[in-house]
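Here the complex is missing one protein chain, while the rest keep their positions.
Order of writing sets the chain letters: A, B and C. Residues in each chain are counted from 1.
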Amino acid sequence: VSASPAPADERQVVSFGMLGYGFMGKTHSNALKTLPYIFWPGAAQTRLVTISGRTESSVREAATRYGWEKYTTEWRDVVNDPDIQVFDNVGPDDAHFEPTLAAIQAGKHVVCEKPLGDYAQSAQLAEAAAAAGVLNLACFNYRFVPAVRLAHDMIASGELGDIYSANFRYAQEWHTDPTAEFGNKTGALDVIGSHAIDAARYLVGEVETVSALITNPLTSPPRGEPIDTVDALAQYAGGATGTISATLIAPGRKNRLGWEINGSKGSVYWDLENLNVLHHHKRAGAATEGFMEIIVNEEHHPLVAPWWPSAHILGWEHSHINMLAHFTDAVVAGSSTVGPEAATCADGAAAARVAEAILRAAASGERVEVSSVV
Amino acid sequence: VSASPAPADERQVVSFGMLGYGFMGKTHSNALKTLPYIFWPGAAQTRLVTISGRTESSVREAATRYGWEKYTTEWRDVVNDPDIQVFDNVGPDDAHFEPTLAAIQAGKHVVCEKPLGDYAQSAQLAEAAAAAGVLNLACFNYRFVPAVRLAHDMIASGELGDIYSANFRYAQEWHTDPTAEFGNKTGALDVIGSHAIDAARYLVGEVETVSALITNPLTSPPRGEPIDTVDALAQYAGGATGTISATLIAPGRKNRLGWEINGSKGSVYWDLENLNVLHHHKRAGAATEGFMEIIVNEEHHPLVAPWWPSAHILGWEHSHINMLAHFTDAVVAGSSTVGPEAATCADGAAAARVAEAILRAAASGERVEVSSVV
Amino acid sequence: VSASPAPADERQVVSFGMLGYGFMGKTHSNALKTLPYIFWPGAAQTRLVTISGRTESSVREAATRYGWEKYTTEWRDVVNDPDIQVFDNVGPDDAHFEPTLAAIQAGKHVVCEKPLGDYAQSAQLAEAAAAAGVLNLACFNYRFVPAVRLAHDMIASGELGDIYSANFRYAQEWHTDPTAEFGNKTGALDVIGSHAIDAARYLVGEVETVSALITNPLTSPPRGEPIDTVDALAQYAGGATGTISATLIAPGRKNRLGWEINGSKGSVYWDLENLNVLHHHKRAGAATEGFMEIIVNEEHHPLVAPWWPSAHILGWEHSHINMLAHFTDAVVAGSSTVGPEAATCADGAAAARVAEAILRAAASGERVEVSSVV
Partner (left out) sequence: VSASPAPADERQVVSFGMLGYGFMGKTHSNALKTLPYIFWPGAAQTRLVTISGRTESSVREAATRYGWEKYTTEWRDVVNDPDIQVFDNVGPDDAHFEPTLAAIQAGKHVVCEKPLGDYAQSAQLAEAAAAAGVLNLACFNYRFVPAVRLAHDMIASGELGDIYSANFRYAQEWHTDPTAEFGNKTGALDVIGSHAIDAARYLVGEVETVSALITNPLTSPPRGEPIDTVDALAQYAGGATGTISATLIAPGRKNRLGWEINGSKGSVYWDLENLNVLHHHKRAGAATEGFMEIIVNEEHHPLVAPWWPSAHILGWEHSHINMLAHFTDAVVAGSSTVGPEAATCADGAAAARVAEAILRAAASGERVEVSSVV
């Protein structure tokens, strides 16, 4: 048997530490293990150094499962490890702010799940990251779905003309069951509404004012005060208007973030349950008179070329892999930011600001200037 | 040749007069001519006595075309004709109030296209009709689409449980063209938004408060001040919340009134461009775990039996035929109202009241109690 | 009251007699009553002279219901009536041949429901009609669905390029119930398969050879020997190949005639349950890279202008109204044929020939030349 040893991968190595080992820990571990060979000969290898979490047995198992070199129940062990370049915070919502801030202050690049925290916390993270000069990413992963990116690029290039109207709704059903555990979640606005808000900002631009309604028909002690459903009206800096909604009590809607955007030259609509498809109508007379169903999975589409051939469709997790590949590339390239493609902590803060404006608007019944949230 | 003469139709005759001969005049004339043989052996024949309109050549041609016995350029000729039982007002918006009021005062049953007028006018029509004891119908014809009726019946019977969330949007594209003639139309809120409001009231119940945004990016003299896009938040008496929107500048949306309603036991969604289909999700464990696409065109479905066999689908005009058949039946039966199946002038007034609350909310930026509109 | 009498309709009158008063009698009566005012100022009025049928009480009632002047239980009364120009045969399948032949021989123009009869009978009707010089139409009404016509026109104009592949399937479910009455029907091939065959011929061209399979798992006395399911392979004169299928035992398929056609420059697909929509893919590089969903209901689309504005969608019955309007126009114009837009008796014969070739191919297991059926 005369096979030769494989040459070593000579690419630069980006080393990661993680906080969290649950659903998102699995998602990001998978992404870090996958991106080096999918994005080839892209810029980097990844090294999974240390994973941290509260429950020792679980985090230890996760380390073995995903190939992390070490594990710890103290996230500060990750923050303080000079071997680690990136702190990837996929812990529970109440563990987003403090550890991420500490990591920034320790000079780590940071990746943090949404929501980063309330607006004040999120803004503090953004400022700290700017001061520290570290890369920082807020995990609004849907920016890295090819169909979403295509829509963004079409809008950015003027292909839809002036944007008139835009409607975003993220609907799930799991809270319809009144016995469903709600954990420490803060409700529809944070859990999924934040994604709708980032989609709105990413695709249409800054939200200037909001009006809002919030309901929680299924809420009662001991589940605290989560928000079941939120509906908001939004005015955008560019002149568009529309709705932003989120609900956890929509039977039959498993995981449906959906939006429609209408402009002077065309419209697009999309939803997460069928995430490979973008529907596009182009105003161009009779010859193109309906919505075109584009399976955004061709080599010439954004974010697709590294993957599979024509219409061998991608799944949900690929948005995270694409996002962390973008982040890793930025580390290697020494970029000053992961934006505008990825959301930064500043984007996370901007989303949190809109969310707080929505809370105020719902409470007061008045239209609220987002800039009034300080 | 020994064929026998057909026996005379012995059914009661309901005699109509009409104001208007355009798109809606065609629609209603067609309905009046069709319903007697489709709804067989239903209660009535129809007699098309006199059609009126402003332009003599046009109304004269319409009379010949649709088989009206007489024509006139004076709608008062219709109102004053003792042979006419029903005044069907399908004239332009600015001709809804006065002629309909006159017809009511003359003791005619009335059918009137939406919107009836502003809230004060609409309420006056409702009061006058009540005082006169005449049947009165506001042409919210989509109540008579079988799929819409099925959804209504499911909600009314509790099949969807408590209604949590409801979103309505009526989108068309024709005003995207800045050179489009806007005529005397008052914009998206009246032209199509009124249908969205009636759908909301019909399916979910009374709207108690609204917040709203209005835009008109394409408006400039000499087109007056129409509304291109309106988005509103609505709180319902039953506890549901959601959005009500209308736009005339959504490229690719030809005639799309769409809604989704989520309740504790299930969800439904529907749109007018594919009007025969109702999508229904029933919460009942794994066995029924997705949305069912129901072609509401079976004999056991509401409003379908008089028509064609299984999935020989209906079109848009059938909603009007069904509506006028219901009205004609009520005339023959001596009913005191055409509600709750059909919208009455009181429903038209209630819709106008919501519309005015939306205008106020948009202007003020505040949540407005619909009941504050007087 | 000073209304003026409506001027008389001065258009030429085309007088009809009918055989049959059931589902299709209702459909055609409706069409004859509707077409004069929809196709305005089109060429003709219609006069409904005599309706005939086997059961006196039923045909008498139908006469009153639909406004026929006279009724009779003897179709020969219709054939022999010199006042009648057109014999519209919508009777049961076993009453298609003889009465239609008699009508032709009496010099009537004829309309006949599909299937006209077996191939020999159909060919005889075609020959007789040619000899008599009368207009003759076989009721393949789906040629008059706007989306189908649009597809036809696109193919005929070369917009899809060379046609490579074409698949037609007509599926219904009603025979899945083993207790369903089958009447005198001859099974899936005649009842609905004939529509699939005509669609194939209309859109793709002449079928030269067929292979076939036939099954009837649900057939047993006393239901005779109907065909539940038929699948065939077809080679077309133009070089295309594909499948033609029909089944009455497809649960969930209410009334689904569907087809897909692939050519060198593009593809189209369509189905009857959503009949207003044509899906079209145009090969033209990245700019048009998916299927476009065209709601074929705009004024510039074929067959739509006489009806309603943008996306006020049509139903099933409109195909018959369009078809009989075309026929009536041809009578008035003194045309020599209603083809190629409408199917003639020659088309009916050609479809019957393909059906017989399918029967032979299924029985023999061999590929059969359609031209070998004589």
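Following the convention adopted for this analysis, a residue touches a chain if its C-beta (ideal position, glycine included) is under 8 Å from a C-beta of that chain, and two chains touch if they have at least 3 such contacts.
No experiment lies behind these values; they were computed from the predicted model shown.
The chain omitted from view is touched by exactly one of A:A156, A:A237 or A:A311, namely A:A311. Looking at C:N167, C:N255 or C:T328, the residue that reaches the missing chain in the full complex is C:N167. In the complete complex, the hidden chain is touched by one of C:P5, C:G22, C:P82 or C:P251, namely C:P251.
Summary of contacts with the chain left out: across C:H28, C:R60, C:R201 or C:H281, the touching residue is C:H281.
Residues of chain A in touch with the missing chain: 1-9, 23, 26-27, 29-30, 33-34, 37-38, 40-41, 50, 52, 60, 63-72, 74, 77-78, 80-81, 172, 174, 254-256, 272-275, 277, 295, 297-298, 308-318. Where chain B meets the chain that is not shown, the touching residues are 280, 286, 288-295, 298, 300.
Contacts to the hidden chain, counted on chain C, fall at residues 162, 164-165, 167, 169, 171, 173, 176, 209, 211-213, 215, 217, 228-229, 231-233, 235, 239, 241-243, 245, 247, 249-253, 260, 262-267, 281-283, 290-291, 365-367.
The criterion applied here is as follows: only the chains that are shown with their structure count from here on.
When every chain is reduced to the mean of its CA atoms, the largest separation from chain B belongs to A. For the pair chain A and chain C, the fraction of shared interface numbers is greater than half, so the two copies use mostly the same residues to meet.
One simple way to say how far apart two chains are is to compare their mean CA positions; for chain A and chain B this gives 43 Å.
Centroids of chain A and chain C (each the mean of its C-alpha atoms) stand 54 Å apart. Residues of chain B found to touch two or more other chains are absent.
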